[in-house]
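Pasting in a structure now, in structure tokens, and then I'll have a few things to ask.
Heads up, one of the protein chains got dropped from this complex, but the rest are sitting where they should.
The chains carry the letters A, B, C, D and E, assigned in the order they are written, with residues numbered from 1 in each.
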Amino acid sequence: MTEQKPRLYREMTWPEIAEAARADIPVAIPIGSTEQHGHHLPVCTDWLIPEKLLEEASRRTDLVVGQFVPFGYRSRPGSGGGQHIPGTLSLRATTYIALLEDILSELKRAGFRNIVLYNWHYENSGFIYEPAFLISEKHPDLKILVMEDANPDFTPDRQQAIWPDGFPGLALEHAAVIETSLLLHHAPHLVRAEHIKADAPERVVNHDVLPIDTRMSTTTGTLSSPEAASAEKGKMLTEWMVDRLVAILDEEFGDRRLTV
Amino acid sequence: MTEQKPRLYREMTWPEIAEAARADIPVAIPIGSTEQHGHHLPVCTDWLIPEKLLEEASRRTDLVVGQFVPFGYRSRPGSGGGQHIPGTLSLRATTYIALLEDILSELKRAGFRNIVLYNWHYENSGFIYEPAFLISEKHPDLKILVMEDANPDFTPDRQQAIWPDGFPGLALEHAAVIETSLLLHHAPHLVRAEHIKADAPERVVNHDVLPIDTRMSTTTGTLSSPEAASAEKGKMLTEWMVDRLVAILDEEFGDRRLTV
Amino acid sequence: MTEQKPRLYREMTWPEIAEAARADIPVAIPIGSTEQHGHHLPVCTDWLIPEKLLEEASRRTDLVVGQFVPFGYRSRPGSGGGQHIPGTLSLRATTYIALLEDILSELKRAGFRNIVLYNWHYENSGFIYEPAFLISEKHPDLKILVMEDANPDFTPDRQQAIWPDGFPGLALEHAAVIETSLLLHHAPHLVRAEHIKADAPERVVNHDVLPIDTRMSTTTGTLSSPEAASAEKGKMLTEWMVDRLVAILDEEFGDRRLTV
Amino acid sequence: MTEQKPRLYREMTWPEIAEAARADIPVAIPIGSTEQHGHHLPVCTDWLIPEKLLEEASRRTDLVVGQFVPFGYRSRPGSGGGQHIPGTLSLRATTYIALLEDILSELKRAGFRNIVLYNWHYENSGFIYEPAFLISEKHPDLKILVMEDANPDFTPDRQQAIWPDGFPGLALEHAAVIETSLLLHHAPHLVRAEHIKADAPERVVNHDVLPIDTRMSTTTGTLSSPEAASAEKGKMLTEWMVDRLVAILDEEFGDRRLTV
Amino acid sequence: MTEQKPRLYREMTWPEIAEAARADIPVAIPIGSTEQHGHHLPVCTDWLIPEKLLEEASRRTDLVVGQFVPFGYRSRPGSGGGQHIPGTLSLRATTYIALLEDILSELKRAGFRNIVLYNWHYENSGFIYEPAFLISEKHPDLKILVMEDANPDFTPDRQQAIWPDGFPGLALEHAAVIETSLLLHHAPHLVRAEHIKADAPERVVNHDVLPIDTRMSTTTGTLSSPEAASAEKGKMLTEWMVDRLVAILDEEFGDRRLTV
Partner (left out) sequence: MTEQKPRLYREMTWPEIAEAARADIPVAIPIGSTEQHGHHLPVCTDWLIPEKLLEEASRRTDLVVGQFVPFGYRSRPGSGGGQHIPGTLSLRATTYIALLEDILSELKRAGFRNIVLYNWHYENSGFIYEPAFLISEKHPDLKILVMEDANPDFTPDRQQAIWPDGFPGLALEHAAVIETSLLLHHAPHLVRAEHIKADAPERVVNHDVLPIDTRMSTTTGTLSSPEAASAEKGKMLTEWMVDRLVAILDEEFGDRRLTV
């Protein structure tokens, strides 16, 4: 298949959007957050990445890249550093659910039948399923994909390629190798390379404590080392993620689109 | 005053944001919508414009351009064409209020004391005052400016410069001369020049009818003619709007900032 | 057409209401507030006036004057003096929307198909459209008129008749010539004539500040001078407003009523 | 004590209200409903009565008669006839609670420290306690009386005086002897005397059934016979109710008022 | 009819529940609270009792005993001692309504058409009717019984049997003879017999005061004397209550069940 011009919802006119909806082209909403990403990455990291990945996907399959959601549910220490760090703009659970409900309702009104919620911010899990469920109850003719986890399968080979010194686990990959590499590939001007440095929480456990136990976060906000990041890895990761995404889109919506 | 490098919240790291907050620099949130803007303008028009205007202002006064809000309250026929047009992504009133409440709370948590809600989407009026009021009750140490109307004073001279054939009134300026000119100046690649053409509602009254009386909207979504738009007018309008904005910021926050 | 006996919902029995609904007679809800109106007018001013105007209209056209809503959304300094003045009883936005939603639902249940929301309190704008929209989505067979602004067209002649010394603009007409004249005409015993006196805000701008900047309000609560008010003007204003109202009702509902 | 001029909140100006609040005079809110009251009484019966009773009380003790609440919680068959009868305008529970919360907040803001919620509509029970509780948690300096039941003690003598043919029980006194008598005394022009006639539900049980079992209501909406009503009884009932009310007010607020 | 094995929802598997729903067997939800019950009864008293009563009923008629609701609306001094006593776990009104709405929705989804809300906690009144009403509007095919009061008719004979020294009134029967007897019969190991002793509020009135007037409650939390309680009375009360319950179930659902 030849590469297509990406379709970004935000840059389209309404007749162009209406036309895509009429053709049953899926629309995929990049869902992220405005969240601290250490001393070296901008707070837009979590919504920039899923938009870029979907933009790549839209070159390879019929897809409208929906208006991104630049806000996320509350950052938690073990995955995003936590709400004690300034700069993060988190929504309450109830706000989050209502916001996605409204966006889904409006996409339905525009005529879309195939919708993807493509999430990059771990803490959003659950808060994406709920609005999708509520809208699905009202509009069972919609097919909604809830992709709360954008990561591909990290096979041993892939782990070796990205973390030659050992895989720290995805939980601690906040502002670390994956995200730094992706930004070095997609938006290098936004990376403060001089501030890339290792960090690690003093305490890693499987439960949460409130008020926040800052030992479960770090002073920089980076949860493991981003030092091994590179633009090349960003390109590689992009390919793996987009491959997976395109495969899922084709499997789930292949027979629900008018055009391929 | 020499021109400064604009500060865009979304591109900043958290320590940079924390530093700006500590210096009591105001943060101004561009508030817009994702809304149909005729056959010639993209649906992001309403959030792109206030971000661009604030970006200009931030070159001239200490200001952080906050994360824009790309969603608006329901489009109404007499000002935005109305909810029957596909592509528009509107929020319910309750969602809208909750969303802005959360953003304000988080900016307070980050340490900001001076906040501006800078709105470009007419229908948001009221729904911006309410969250500002609610947060102000909780945090009376904040100073919040609610600018529900971004327009400058259109003196007769200015009216003559922009609408030499007669001023149609601001109510009908949806996707017309002002917005088309601003996009031609700030983001010309997003304007479909070939689709610029005049339109007008069949019926203009001072009340609303539900279900929507489509005679109060238009088939293109443009409420009056954008034909007289130009990049030059966009530049001129930008100057007037930024002048007014900088004057208000300096008047309201002059004595609440550490640095000028 | 000969004058009819006014129909006040609150004074009707349920079989009388059911009969009116069956005949598709429109019901118009007077929407106001309990709000300070200076030293000379009672806090019921904003709901008394629209009820009186609708009562007049109901003498001239088939109309049920609905149960008035004696509460309004938060008073704002530039239009109603603001929430720092005691006596005003304002509702939160969410309460307001829910209240009107319920009233509309119940009128639908009673069998009414033609409903008017007739507002006299400026700050209610938007918070009336939202519940009307929500109910219209559920019951598209209803026709709902949202009249957020009860004012007639103030032609130069009319401006001259009411404000011979110059028109201060409607924004500042809080507890001033229009409202004082209307009360002198409709409820003179409620006007404290001895307290009528001019006042004006120190600062008139187009944005809001929170916490409230009291210079944008006044110490009396009157936003411009009521001294030129008179019962005669109240009669005249009533005629203009009722003329406009009857014309709109006939235009919008003429073909949806069983009887004229 | 000599009789005082009644103080009706709605007819007062804001400085008069502020003055009453400063003197710690209690404010009592008449809480009712807009509800069917048979073929002979208007739908305003439930808010007219408590306002009239409080007005009487305010002649005998320091008291501001608050802005009445003309809406009630859903009518139930066994006490108000039920939601299947047109004309009744009921609120959802959540709306009701929010509405009273806001009114209480605003009275607190006005400076009142002594507040009475005086209810005439049986179904409101619980939905009045909840907002009072919520506001009391926020403002423990307020003293709030929740009088969900306005009835006096019906001693055998009193029962004999009002229902010489036998007391049917208060539960069935909807639009019957008490309410009809009170309206004949306080607002005789609103009583359709020609429509007064006996009625009774076919089925009287202690549980509810949904959807409504209409045998638990009546076709007229009157739950027992109003035929024994008279203006004299209305006067007598008023005295008993006002006596009780004044006694409670004096007991609860005697030492919290500046003036008696 | 021979006695059946009780059906407890919580101990059933999903195919067993689905089978009962398919047979249109009613499901009755025991609704209670976690509330102080003096020094001698456990806080689970209010949900244990209705579950035990329904369990008895399910031996005699086709009935599924639903999952009990162990939480109640706020305890009030005159009926449950009040919210100032530790140990009580009350829900806000809005939470309570939402909780029951969801449970009703899910029972509908499981296929049940006949549902009983069987309440033992007085303060829940109203807050049970509202969710039942909301669900009934959505699903008018359901038949929902709202039994906010589980008490049988206390005829003079019965009063004499239970309170030989005089009936104190049901309002004060909190943690007193009825509940203590029922626990002595159904769960004697949970009764601290050594702590059974008389108590009585200093002040008994018909209105509420906030903040709570502790004279309207007691120091033990028992509102009248439990000293006359016995297991025999518990057995007797159980029979009366179950008789009434079975009679109502048979009357209301007799023709809506597939099996008897």
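The criterion applied here is as follows: a contact is a pair of C-beta atoms (placed from the backbone, for glycine too) under 8 Å apart; a residue touches a chain by one contact, two chains touch by 3 or more.
On a predicted model such as this, the values are computed, not experimentally measured, just so you know.
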Task: Write out, one label after another, the shown chains that touch the chain missing from the document.
output: A, E
Field: Residue among A:E16, A:E35, A:D62 or A:E148 touching the omitted chain
entry: A:E148
Task: Out of E:L53, E:L91 or E:I162, point to the residue that touches the absent chain in the complete complex.
output: E:L91
- prompt: Which residues does chain A use to touch the chain missing from this display?
  reply: 73-74, 76, 83, 92-94, 97, 123, 125-127, 129-130, 132-134, 136, 140, 142-149, 205-211, 248, 252
- line: Omitted-chain footprint on chain E covers residues 9-15, 17-18, 21, 34, 36-44, 67-68, 70-71, 83, 85-92, 94-95, 98-99, 101-103, 106-107, 109-111, 190, 192, 195, 221
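In this text, only the chains that are shown with their structure count from here on.
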Message: Need the graph distance between chain A and chain D over the touch network, please.
response: 3
Statement: Two candidates, A-B and B-C; the one with more touching C-beta pairs is A-B
- prompt: Quick one: most central chain, C-alpha centroids?
  reply: C
Statement: Chain-centre distance (mean CA atoms) for chain A and chain C, in whole Å, is 49
- prompt: Centre to centre, by mean C-alpha position, how many angstrom separate chain B and chain C?
  reply: 30
Overlap residues in chain E, where contacts from two or more other chains coincide: none
Task: Could you classify the connectivity of these chains, where an edge means two chains touch, as line, ring, star, complete or other?
output: line
Field: Chains touching one another, given as label pairs in label order
entry: A-B, B-C, C-D, D-E
